[in-house]
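Missing here is one protein chain; the remaining ones are kept as they sit in the complex.
Showing chain A:
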Amino acid sequence: MDNAIVATHPHTHETAVAAEHEHVVLPQHRHHFETKEQQREAATFGMWLFLLTEIMFFGGLFFAYLLYRNWYHDAFVVSSNQLSIPLGAANTAILITSGFFMALGVWAAEVQKKGLLVLFLVLTTFFGVAFLGIKAVEYHEKWEKHHIPGAHFDVSQFINPQAYGLKEKPLAPDMAQKTQVFFFLYFAMTGMHAFHMVLGIGLLFWLTWRANRGEFSSGYVAPIENFGLYWHFVDIVWLFLFPLLYLINRHPGY
């Protein structure tokens, strides 16, 4: 076991001294790291750990969702049917496209093509914003249908679905109230996801600006790489949210 761990630090004293001279080459190299590989590894490792904390953060919400889905199954099914699958599916495709361009961006940074990198970052941002735009349309629809939890929340649609032209089974009033729990969790989960997207888009602007200045065109790609990890993580969260919130319990032709 000792050997395996020592292997992550192959540099002997001599290479460490050599690295002292080497770090003058890269302006981004921080002084307390021995080598730029060590700096890159540390940054990536730190990012993975941060994503681990993010998983735990979203984990609490997923746990609450699964618990209440079991408790208030009927209310959750009916309210889940209120979400628009076309919009959700379109958003899934858009987000995956955005992630695809992000992956290309990491590649462009690695092969040191500045123009391509900027282009791919802009495309990533564009599709990210498109996702948020569609999300806003969905949120607005919820507003119009009085599905936003709080004082304006209205359950009449679930108590008397026929009157609203819905093919759902009517819910008893107390179960219908529980649709509010669904919509609260829907807004909490997608809202938290959207918040991560907004942060990511902010970072994308900053990275695009830096990339345009040529900061990532000389072999220093850690920020692009690590932001890529973050962006893919946000994708993956959505890939769990979409089936859990939209698709579960839907049947073809329903």
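By definition in this document, a residue touches a chain if its C-beta (ideal position, glycine included) is under 8 Å from a C-beta of that chain, and two chains touch if they have at least 3 such contacts; residues count from 1.
In the analysis below, contacts and distances are computed from a predicted model.
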Protein name (UniProt record) of the chain left out of view, among "Multidrug ABC transporter ATP-binding protein", "Cytochrome c oxidase subunit 1", "Hydrogenase small subunit" or "L-lactate dehydrogenase complex protein LldG": "Cytochrome c oxidase subunit 1"
Residue of A:Val181, A:Leu204 or A:Val237 touching the missing chain in the full complex: A:Val181
Footprint left on chain A by the chain that the document does not show: 1-2, 5-6, 8-9, 11-13, 16-17, 30-34, 38, 41-43, 45-46, 49-50, 52-54, 56-61, 63-64, 67-68, 71-72, 149-150, 177-178, 180-181, 184-185, 188
